[in-house]
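Working notes, structure below.
The other protein chains are all here in position, but one chain of the complex has been omitted.
When the chains are written out, they are named A and B in that same order, and each has its own residue count from 1.
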Amino acid sequence: MTAPTTHERAHQRVPLWRDVIVLKWVAQVFLLVVVLSTMFFLATQAGDNLRARNIVSTFDFLERPIDIQLSEGIDTHPDTGARALWTGMVNTLRISVAGIFFATLLGIVVGLARLSDNWLVRRLGSMWVETLRNIPLLVQMIFYFSVLTTLPRVGLGTGPINGWFHISNKGISMPRVFIADGFYQWLMVVGVGAVAAHYVRRHRQRIQDETGAMTSPILWGIGTVALFGLIGIFVHPMFTWMGGIFGAIADLLDSLPIIAPQILFSVVALGVAARWISRFLTDHRSVRGHLSLSDDDWFRIAFAALASLIIVFVLVRWTGFSSWTLNSGRDLFHVLEDKFNVDGAARPFDAMRPDIIQKSRFPNYGKNGLTMSIGFAAVFFGVVFYTSAFIGENVRGGILAVPKGQSEAAMAVGLGRGQVLRHVVLPQAIRIILPPTGNQYLNLLKNTSLAVAVGYSDLVQIGQTTYNQTGMTLPVVAIWMLFYLSCSLSISVVVNWFNVRMKLVER
Amino acid sequence: MTDAAAAEPADDQGQTRDLSNARDMIVCEEVSKWYGDFRALDKISTTIKEQEVVVVLGPSGSGKSTWIRCINRLEIHQEGRIVVDDVELTNDLRNIEQVRSEVGMVFQQFNLFPHLKVIDNVSLAPIWVRKKPRAEAEEQAMAQLERVGIPEQAHKYPGQLSGGQQQRVAIARALAMEPKIMLFDEVTSALDPEMVKEVLDIMKTLALSGMTMMVVTHEMGFAKEVADRIIFMEEGQIVEQGTPTHFFENPTEDRTKLFLSQIL
Partner (left out) sequence: MSEFAGLGANLGMSTGMIPITAPPETPKLPPREWVKANLFSSPFNSVLTVVASIIILAITRGLMSFIFNPQRQWDATATNLRLLMTQAYPEEQYLRIWIATAVVFTLTGLSLAVWRAGSAVPLSDVGRRLLTFGGTIALLVLLAPFSVRATIIWLVVAVAVAGGGEALRRLVDDERTMSTLGILLIGLSGLVGSLWVIPYGNHTFQLHRTPRVLAEPGTVALTTKLPWTVMLLVAVAAYFLGIFIRERLPTNAPRITLLLLWLLMPPTLLYLVLRDPSFDMGHVLGTDIPIFLVYAVLGGALLNWLARPSTGEIGRIVAALVLVAAFAAFLTPMRMIVRLDMLVLAAFALAAPTFSGGPRARKNYVIGWLGFLGIMSWLVTAINTPSTVKVPGQFFIGGLSLTLIVAVFTIVISFPLGLALALARTSNMPIFRLLATWFIEFVRGVPMITILIFFSIMVPLFLPPGMHLGEVAAVIIGYSLFSAAYLAENVRGGLQSVTRGQHEAAEAVGMTTSQKTVFIVLPQALRISIPPLVGHCIGVFKETSLLAIIGLFDVLFIARSVMPNQTEFMGSTKENVLFVSLIYWIFCYQMSKASQRLERRTGLGER
């Protein structure tokens, strides 16, 4: 396998067609060629067919005006394709984040219910799980949707609690608290509070460790943050100067030539690859300097080098990416600048009650309240209920997987039930619960794409409208996949990070 | 194979046989292997003759198992040369197949196939590797099971047998390929004490029948009684080798003495 064997003892040459290493690589290269040529063949066919239909797939439609009206989102009358798709992405993310939050809460409740000592609660939990997870999510969503559409019309002076909470065939409307102009400054104050809370917590913990008195460090930490939040409501204008800094950064980014990000990214790519290769080599080098690399190791090194070179090549050839990063970086900092450049009278939060306005014959919800359209509500209840059944099962399985001996041992040293749960069972159970729950988060995100069936303007629905209008199916599908892939990747990175942390804590 | 062995007069137990005229079965020349920084084998050179029974001793982590696993290429040596029955172990597919079907191996953890009945465990390789008709292979498998004394267990699954019985099935499975060399990798270490004897007895019988054997073991009694030669390894090197009498009664190396004082 290594060089010396084959070179020093050349008297028994291995015929090529019997050499395991050669065969192994021939088979792999053959498969690679087959895969690549199949893809090439399909791509050529698609190109020919598209040309025959006079369709040229480009991303130009992103810049062009588009005639589309959305039911809800940050921009209900987007002027370009890009803006429309961006609205869809925000809508998808919005419902995913809300869904993940509430599904987790409900899932924990369901899981605990299934472990309850109470027979009736246990039954209720298992009924919930067995019903919801055995009916397709889409069927559930459509059912909720069809029930919601047949609710009574909205009217002035109706609703379960008029002026506060309305349910009708236009959706659900309730009071809302929203971010006002001073919010970002306030956030800075809270950030300072978090740093302070860290030290307060450590201090209290030290006191507890030294004296043995119960000082509840976590409560103190939370209290500190809350205190800063309260103070922040009054003092937040003191952070207005940060707007100037962000503005300066934006101007700096604007003045940079395109070559700057190109050089930066290339250096990072090459550096990472070089560092990885050198570490790989030191890991495989013995103390005496003997280097033993198998063919797989060589492949890894070559692959790392090749990948970095490809990245550099793409960066050089595709200047659009570099200018896009520059522009979007500039825009981001300009936005931040705007957020901070507000006068001192701004408030961090505002709250409003739902209103009902009657413009034409039928009254409708106004803009004041937090309104869930029926599309949103159907998707939201669908994913939350459905995912809660799965998360509940994870929670239950995780807690059951902690051996009974653990809690018995903890009880034996005199810990109370709550302490056993908090200090012994949960830390172990979370390690088991987290990976499958992360998977459920991924599924939830992907499942929001079913919104297309109930008319909620998520990315897939808007994408469908877009390609129906422009005929740009391939680019839209590519954008979909890219978006979902990067979201999935982000979620799994976060979940992995937690996983690693949990493992370290455990050891 | 067995017939040929039976024709030879059995040697007296524990006595050194004169094997100087016998064929070389395993030749190792400066065999070395690293795991990253760790040098598992350090220029091992020795020759094992036909019908010779070699016992490899040494503290754990000394490279004994790695060495015998190199001999049927479960591990790949990085330097040096291993020649088994005139076939050199290289990347040549044909050589690897040939050596593996000529060298039988028995593992510490038995490694029986849990989803197959005992008889299928034994006859699987003869059918698919030696390409024997099923009926013939099963007949021979029964013969091997009789040889290790458990023909009545043929239609059970490995999980239903005791450790000693499982290890005997593992020996039968290796023998069914009619190997010229048998490698034993700490075969009694995972067994309950009362089952060690039944396995060792079979190995003794096998040694008397003239099989070339390499045995990694901690059973000193077995080594004294059966071995033609004892090889003592430490830190990937062969420290000392010789007849059991020489090895146990007047070892020359200090490290050997230390080892013997610790275990005896």
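Some notes on this structure:
Operating definition for what follows: a contact is a pair of C-beta atoms (placed from the backbone, for glycine too) under 8 Å apart; a residue touches a chain by one contact, two chains touch by 3 or more.
Because the structure is a prediction, the values reported are computed rather than measured.
Residue B:174 is the one among B:174, B:215 or B:233 that touches the chain missing from this view.
When the whole complex is considered, the residue among A:124, A:264 or A:332 that touches the unshown chain is A:124. Touch with the chain that is not drawn comes from one residue among B:80, B:104, B:210 or B:244, which is B:104. Looking at chain B, the residues touching the absent chain are 72, 74, 94, 97, 100-101, 103-105, 107, 109, 111-117, 124-125, 127-129, 131-134, 157-160, 170, 173-174, 177. Residues 17-18, 24, 27-29, 31-32, 34-35, 41-42, 45-46, 49-50, 116-121, 123-124, 130-131, 133-140, 142-143, 146-147, 150, 296, 299-300, 303, 400-401, 403, 442, 446-447, 449-450, 452-453, 460, 464, 473-474, 477, 480-481, 484-485, 488-489 of chain A touch the missing chain (whole complex, contact as defined above).
Basically, only the chains that are shown with their structure count from here on.
If you average the CA atoms of chain A and of chain B, the two centres end up 56 Å from each other. Residue ranges on chain B touching chain A, taken from their complex, read 34, 36-39, 76-81, 88, 90-94, 96.
Across the interface of their complex, chain B is touched by residues 1-2, 4-6, 9, 12, 14-15, 18-23, 283-287, 290, 292 of chain A.
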